[in-house]
Each structure stands twice: as C-alpha cells, then as structure tokens.
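Missing here: one protein chain of the complex. Every other protein chain is in place.
Every chain is named by a letter (A and B) in the order it is written, and numbering of its residues begins at 1.
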Amino acid sequence: MHSLIYNATTTKPLSRWLSNALYRKNNLFLFLLLTPPLLWFGIVYLGSLFALLWQSFYTFDSFSMAVSPDLTLENYRSLFDATNFDIILRTGTMAIAVTLACACIGFPIAYYMTRYGSPAEKGFFYIAVMLPMWASYIVKTYAWTVILSQEGILYWGINHLGLASTLSNVLQIPAIGGNTLATSNLGRFIVFTYIWLPFMILPIQAALERVPTNLLQASADLGAKPAQTFRRVLFPLVFPGVIAGSIFTFSLTLGDYIIPQLIGPSGLYIGTMVYTMQGSVGNMPLAAAFTVVPIVLIFIYLAFAKRAGAFDAL
Amino acid sequence: MAIAVEFSAVTRHYGNVKAVDNVTISVAEGEFFSMLGPSGSGKTTCLRLIAGFEQPTHGSIKIFGQEAAGTPPYEREVNTVFQDYALFPHMNVLDNVAYGLQVKGVAKNEYINRAEEALRLVALGEYSKRKPSELSGGQRQRVALARALVNRPRVLLLDEPLGALDLKLREQMQLELKTLHNKLGITFIYVTHDQGEALSMSDRVAVFNKGKVEQCDNPRNLYTHPKTRFVADFVGTSNVISSDLAQKITGNNHPFSIRPEHISIYHNHKNVMKIEGVVADVQYHGATSKIEVDVGNKMLAFVLSNTEYSETHLPQSGQKLTLCWPQNRMVMLST
Partner (left out) sequence: MLFKSKSLSEKSPVWLKTLAYGGLVFLHFPIVFILINAFVAHDGNNTYLTLKWFSATFARDDVISAIILSLKVATVATLLALVMGTMAAAALYKRNFFGKEAITTMLILPIALPGIITGIALLSAMSILEIEPGFWTIVVSHATFCVVMIYNNVVARFRRMPHSLVEASMDLGADGFTTFKRIVLPQLATALLAGALLAFALSFDELIVTIFTAGHEVTLPIWLLNQLARPRDAAITNVVAMMVMLITALPIIAAYYLTRGTESIAGSSK
C-alpha cells in the first residue's frame, strides 16, 4: 500500500513540523526573518536619529546652561548668525575644494588603471587603491601629523630643496596659509584630499570599466582624434562616476571632526562645532541643529547627483 | 490502471494573470506523458504544481489518489529533473546523486551502492568523484537524472531537460530516456516546447496554450486530427486556411488545415480541392524541398521529394502553379 507521505524514520519531528508550517505560510517566514534586524534598526538606530532631530527643536537657556523641552525654531534661525554661518561656509568650501582636488588627482589614476593597465597591473592598482582606503583613518591622520610637523619629513625635504622661502610665501596667503604647514588650511586640505582620494578613484574606475571599447573605436573610426574622443565620448560617459565619487568626498568632509581638530588653524568646522556643543557646553539643541546642516546639504547634493546619473555609476 | 497524477479544474493565478486556467487531465501510471506548448503556456507551472513548488489557487491535484495540497515537496513521492540540472556545486557527483538518500537517513554503504548503481544506469559509472563543474552539459543532465531516479520515485518530472543540448546529443538522449522509461516502468511527465520531441517519445501529449489544455491525445491523433487551429499549427507544420480563403476554395467558409505533405501539383486529379498561385520560394531541405506558393495574401507550403525531382525539374520562383489536395485530408477546425 503506497502512501504519499514518506515514512519518516529519522526525521526530527519538531523541525519537520516547523518546516511544514512555514512552507505553507511564506509571508510568516519572511516576517520572522526580518523582525530582528528591523527591530534593531528601527529602535536603536532610527529611534536615536529621530530623538536627535527632535532635540534640535528644544530650547537652550545660555544663562542656566539647561535644556528644556520647549519647542522652538531658534536653533535653526541661529544657524544664520555670522559666526555659525561662517562655520558652515568654511566647512562647505573645504568640502568643495577637496572634491575638486580628489577628482583631478584621482582621474588619471583611474584612467590609466582602466584603459592602459594590463590585467596584472589592474589587479595591482585595485589593491593598491583599496588598501589605503581601508587602512585605519586615525593611523593615516597620525602619519600626516608627523609628516607635516616642523621636524617632519616634508619640512626636511623642502629645506633641502631650498624651497623654504617659497613655502613661507605660500603660508602667508590668507585663506590657505597659517603659521606652519601643520596649522595651515593648506595642510588640512592636503590631509583631507589624501584620506578621501580612494573613495573618488573607485567609482571613476567602475564607470570607466563600463564604457565599451567599441564606442571609442567607433569614434576613432568616424575620424575623431584621441583628444576629441575623450572630450566628446569618454568624458560625458564617465562623468556620472566622478559625481558618484564626489558624493563621498563631499559628505565625508562635511561631517568630519577629527582632522579639523588635529591639523590646521583654529576655527570650527560643522563637525567640531557639533562636538563642542554637545560636550562641554551641553547645548544639545544647537548641536542637533548643526547636524541637520550636513544632512540637508548631502540630500540636496544627492538629488543633483541622481539627476546627473551618478546613482547608476555607484 | 491506476491514475498517477490527476488535475481537477486546476487554476493558478499570478495577480490577474492565469498561468494555469482550469486544467483537467489525468496521467495513468507508467505512462510517458508530455506537456507541450510555447513559453508561458502554463506547462512548466503545471509541473511545478505536481512537484509542490507552487500551490493551485483553485482546483485539486491528486497524486496516486491522495490530495497533494499542503504537502511540501520533500514529502511527495515525486522527483524532478530540472531544466538547469540544479546540481549542487560544492558536492561531487556521487554525493549529488546520493543526496536524496542521505537526507532520509539511509545508511552509508547502502546509499553509496544505490548511487553507484544509478550512475551506471545513466552510463556515468566512472564519474562519481568528479565535481559538476568538470562535466559537460550532457553529463550533468545524466547526473540530474540519476539523482532523481535513485530515490525510486513513482513519478518522474522532467522540465525541458534536453533544451540546452545540441541536436545530435538531444536525439541520443531522447532515445536513452525512452529506453529508461521502458525499463523502469514508472510514470514520466515531460515538459517541452519541441513538438517533434513530444510526438516521438510520448504515449500521450497535452497541448497547452495560454494556460489552457487545447487537446490531450496520443501523438498520432494529435497530428492527424487536431481539434483547434492552435494545435493544427503547433503540432507539425500545417497550412491553416482561414474562412475567407476557405470560401474561395471549397465554397463554404469553414476554416481548415491541410498538411504540406498532402498537397501536390495538380495533374487532373479527381476529388480534389484546387487553388492557383505563384511560386515565391524554393527551400532545400536535404531529402525534400519545401515550396512556398503565394495564393493571394497567403503562403501555402508543400513538399516535393528531391529523389523524384531533380534541381531543374523543381518548380522555379515566379512560376505559375495549380495546387490540389484530397478532400478527406482536410482537417476542419473550430473557429
């Protein structure tokens, strides 16, 4: 007498029962799988983000240094006060400058890697770019503090090359300079560029890889010189990759607060301002309001980037 | 004779689309039963309903008399040969074949013996230690077959198993499958879009179109007595004549189909239907030549043997011809 059901001689009843029950209820299974991660994220992460956002509407009494849950827009309004707005401007300008520098330095690397590299070279370049990206942030920053210091290797090199006077002239330039390299905006700029450079290279490289060679061959076939092919065919296709990379450099600079503390002149960045406000001052509402600034700026930037097609290049 | 698989008014919805629409068929035990149709016709969905990977929205499926709804695939006495073979890449051939026995707790020496026996059955006895990535397409297909058969299923489901093989290999495998079927005596349910394959291998064929079964019959009847226009067109090649043209030829507007091999060039035949046309194309097909004739907004195709007609005696492009066929070879179609 045949039966449809196998004789389950060795199956464990409980797990088999559970498996059968879940087989029928596909959605239940999905729900069970998702609940723990969702709970975690929903409560721990999103919850705290909203708590922070909510705090930005609280009132801070500068006399008593106390925070009270009276809702107000004062914190946001004060963002436009001279000193505060300065901070935002300063951070934003550096973010833009760093983005441009990373694009200029990163593009040749990505271009060479993709278009002219042998397979072995490509692998080598890939690791060579990825490794610094993952090398510890604090280690790299520490390295630069040593390199840029007056006893450091850069100064040694500059003095030996007889460029000392050039350096001090450069350091005199108001926005860029400072007392020493390590306390100048130039130094800060160099370090930022260095740290975020791999984040610019990889999306450009990915975008370059996606351009089919036959497009460039077709362009050459139709009579375009190499420079024309680059300008008219290759670069427009790769530009979304550049934008994609710029998302990283821009937003990472906007939110950073370690490098501005360690290198460069005094003068707060959004990140350091937030840190100071929530720390010693205890003005959480203002700190929270300040954190909204990079979020808003990044979202606006992302909207532009999406329109430029950068999301497909990520 | 017991009924192996029975569909009673089975429907499967995906949103608004009916992938399977009110299908009622029964497959006898030991039969080689094919489900034939173009892509998207519902035949694969039916197979998956039998295997247990899908549930019907309406209707019931019985496997050897028992209602199958709610029974998971791992508890049905049915095994599947998948279209992409689905061999487990991290196991060697022997472990792949023995997998079904291992998960049921069969003892080690027994499952090794049975797996090796199954591999010998498909002529792959020497390959037990290889990994799937080291095998050719045809070899993987046989491993998939052995893996299913080793469990001694009462019904074997095959989902377009030969689709990825080249022509010669496909023909060879068709013969081997048929031999296996005769030898093992179990029920085979075979899904394919290749009507030649279905006709040559099966005891009965169900022709699917847009989720419905248009006709379910043995191959000979399907070919000589197609019930609908779709079946006439899909099974074998056929000239399907619509009502307007039928009106001109026969005097009444009942659509019909006529196979190319029943059409000849008119030489005072009696009891035939006639039509005039102009030769549009002559195609060489080795043993025969296929001639396309434009009879006014419609191409009729007929065949001539290349042993009877030398190249110069074949009709030439542009030549005027009268075609004819016997009345009793016309198959009337439901509109």
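Observations on the structure shown:
The rule is short, and it goes like this: a residue touches a chain if its C-beta (ideal position, glycine included) is under 8 Å from a C-beta of that chain, and two chains touch if they have at least 3 such contacts.
Nothing here was measured: the structure is a model prediction, and the numbers come from that model.
Contacts of the undrawn chain with the visible chains, over the full complex, involve A, B.
Contact with the undisplayed chain is limited, among B:Ala9, B:Ala69 or B:Val103, to B:Val103.
Across A:Ser136, A:Ser165, A:Ser266 or A:Ser280, the single residue that touches the chain missing here is A:Ser136. Touch with the chain that is not drawn comes from one residue among A:Gln55, A:Asn185 or A:Thr249, which is A:Gln55.
The missing chain lies against chain B, touching residues 51-53, 72-75, 78-80, 82-84, 86-90, 99-100, 103-104, 147-148, 151.
In the full complex, chain A makes contact with the omitted chain through residues 6, 11, 15-16, 18-20, 22-23, 30, 33-34, 36-38, 40-42, 44-49, 51-52, 55, 105-106, 108-109, 111-113, 115-116, 125, 127-147, 153, 194, 197-199, 202, 206, 213, 216-217, 220-221, 223, 225-226, 251-252, 254-258, 262, 271, 274-275, 278, 284, 287-288, 291, 294-295, 314.
By definition in this document, only the chains that are shown with their structure count from here on.
If you check the complex, the residues on chain B that touch chain A are 63-64, 66, 68, 70-72, 75-77, 104-105, 154.
For chain A in complex with chain B, the touching residues are 2-6, 9-11, 19-20, 23-24.
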